[in-house]
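The structure follows.
Missing here is one protein chain; the remaining ones are kept as they sit in the complex.
Order of writing sets the labels: A and B. Residues in every chain begin at 1.
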Amino acid sequence: MGLLGEDIVTEDGEFVINMGPQHPSTHGVLHLKIWLDGETIKRVQPHLGYIHRSIEKMSENLSYRNFIFATSRMDYLSAHINNEACALCVEKGLQIEATPRAQVIRILMAELTRLASHQLWWGCTGLDLGAVTPFFYAFREREAIMGIMEETCGARLTMNYMVPGGVMYDIHPNFQNRVKEVMKQVKDNLHEYFEILTGNVIFENRTKGVGYISAEDAISYGCTGPVARASGVSCDIRKWFPYEGYDKVQFDEILDTGGDCYARYMVRMKEMLQSVSIIEQLIDNIPEGDFQAKTKNVIKLPKGEFYQRVETARGELGVFIVSDGAASPYRIKYRSPNFSNLSAIEHMAKGAKIGDLIAIMATLDLVIPDIDR
Amino acid sequence: MTNEEIKLFISAHIPAAIYEETGEFLNAIIPSEELLPIMKEMRSNRDLNFDYLFCLTCIDWKDHLMMVYHLTSKKHKHTLVIKAKITDVNDPKIETVSGIWKTAIFHEREVYDLFGVTFLNHPDLRRLFLMDDWEGWPLRKNYVDENMIEI
Partner (left out) sequence: MDVSEKLIFPGQKHETADGGILITKLDDAINWARANSLWPLVFGTSCCAIEMMSAADAKYDWSRFGFEVARATPRQADLIIVAGTIVMKMAPVLKRLYDQMADPKYVIAMGACTISGGPFFYNTYSVVKGVDHVIPVDVYVPGCPPRPEALLHGMIALQEKIKNETYFGKKTKEAK
C-alpha cells in the first residue's frame, strides 16, 4: 500500500509513485502522482492545495487599499506585477489613471521584477538539471536588483509599492544611477549565462524535444506567457492589451516554434534582453510630477465587474473584481498564469522519461502559491 | 464580429438571453440549461471561433449562483463574457465545458471545490485544493467555520 492508501502497482503493471509535496525540484509544495511503465511516464496527476491560503476569501473582507498586499504573496517572484494588476483594476473601477510619473515607475519596476524573476528561474533550472554554478551566477545579479527594490520600496521580495492611483512613495534619489549600474552589470554578464548553460551538450540533450506542446493545445489548456510563446502563440498582454503606456516603448514579443523545453528556455533568456532594453529606454525619461493621483481615503468602487489583465513573468494574470458598491470587493478572482500552465503538464509529460519531468517542471517555471492562492 | 453581431447570433440560439454592455466586455446572461450547445457553437463556428477560455469562475449572489466564462478568440480578437445563471443554490448543477476547452478541467474543479457546483460529465470531479473530507464550500457567502477568526 502506498502513501495514499492505494496500490503501488496497478493491474496493468504500472508503478505508481508520488513526487512531492516535499521535493526539491517541485519548487514548493506540489504533489504529482505519476503512473510509470518502467521509466516511461504513462500519466501525471497534479494534486494541489498544499499551500492554499484562501487569499480570495480573505480579500473579500479587506478594503480596496489593503487587499493588494496579499497578491504579492501569490506569485512572489512577480510581486510588483501582481500588485500592479490589482491597482490597475481598482483604477479601472474608479475611472482614474495613474500619473505619468507613476506609470513609468511602474513599468520600470515591473521590468526589473521580470528580470529578477527570470534570473532566479535560470538559476533554479540549472540546479534542477544538475548544474550548481548557475544558481550563484544568477543570484549575483538578482541580489543587485533586490538592492534597488529595497532602496526604493523598503522591501526585497514582497514590495507592496503599488497603490491605486500611483506608487506609494517617490523613487529614491539614487534610483536612476543604481539601475543604470545594474543594467550594465546584467548586460556584461548575460553572455556568461549563455556560455555556461545554453550551449552545454548535456543541457541540450535534456531539454531539446522534451515536453512538447503544440500551439493549439497550448491555447486549449490556457497556457500563457513564455510557455505559450515558445509554442508560437502570440499572447503578450503588453502588446495585445497595452497598459501603463507599454505601447509607447519599443520591444519585441519573443516567439519560438519549438514548443519544447529548450524553446521555453530560449524565450525566457531572450526576454531578459528585452526587459533590459525597456528599462534603458525609460530610465532617463521619467517625467516630473506627482507620483500618486489623488484618491479618497476610503475607496468604493461602483457596482459592476472589472477585469484587468497584465503580463507577469509567467504569463497572463487576470484580476476579476465584482463590486456591490461597498468598501470591499464582493468577490475577487485571480486568474493565475501558473494554474493554467500546470494543467498542461499531463499533456507534456505523457510518454517522457521520469527524468524529463524535472526539465519540464523547471521550464514551466512554476510558483506553487500562485497556483493554489 | 462586432458586439451587435454576436448578440444577434446568441439571440438566434437563445431568445431568453439578456445582455449587459456597461462594463468592458459584452456580457450575455443565459439560463444554465442552455450552456453546452451554445458553448459548442461558440468554439466551432468559424466566424466566432472562441478558442481561448481565459477565466472561468463563479459568483455567489445568495439567491442564485452565476457562472462566468470569459472567452476570447485568438484569431478574431473579440472577447465575450457568458454568464450562466444557476437558480438552485442547494444543489447547483451545470454541464461541463471541459470537452471544449481543456483548461476548464482544472478551473471547474476549483469552482466545485470552493462553491460546490457539480459539473455534469466532468472527467475527474474531485476537490482540488481542500482535503477530500472538508465540509462546506468556503467561498459561498453562507459558509461558516468556527476555526475562522473574523475581524
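Some points to look at:
Note that in this section a contact is a pair of C-beta atoms (placed from the backbone, for glycine too) under 8 Å apart; a residue touches a chain by one contact, two chains touch by 3 or more.
All values derive from a computational prediction rather than experimental measurement.
Across the whole complex, the hidden chain's contacts among the shown chains comprise A, B. Screening A:63, A:158, A:176 or A:277 against the full complex identifies A:158 as the residue touching the chain left out. Between the chain not shown and the residues A:96, A:131 or A:146, the one that touches is A:146.
Within the set A:32, A:77, A:94 or A:153, the residue that contacts the chain not displayed is A:77.
One chain of the complex is left out; on chain A, the residues touching it are 21-24, 28-29, 49-55, 57-58, 60-61, 69-70, 73, 76-77, 120, 135-136, 139-140, 143, 146, 156-158, 368-369. With the whole complex as reference, residues 129-131, 138, 143, 145, 147-151 of chain B touch the missing chain.
The rule we apply is simple: only the chains that are shown with their structure count from here on.
Chain A and chain B, compared by their mean Cα positions, are separated by 25 Å. Listed in rising order, the residues of chain A touching chain B in the complex are 48-49, 52, 54, 56-57, 61, 92, 217, 219-222, 233, 235, 240, 304-307, 309, 316, 318, 320, 322, 330-331, 333, 335, 339-340, 342-343, 347, 372.
Of all the residues in chain B, the ones that touch chain A in their complex are 22-25, 27, 51-55, 57, 59-60, 68, 70, 74, 77, 101-103, 105-107, 110, 114, 127-131, 138-139, 150-151.
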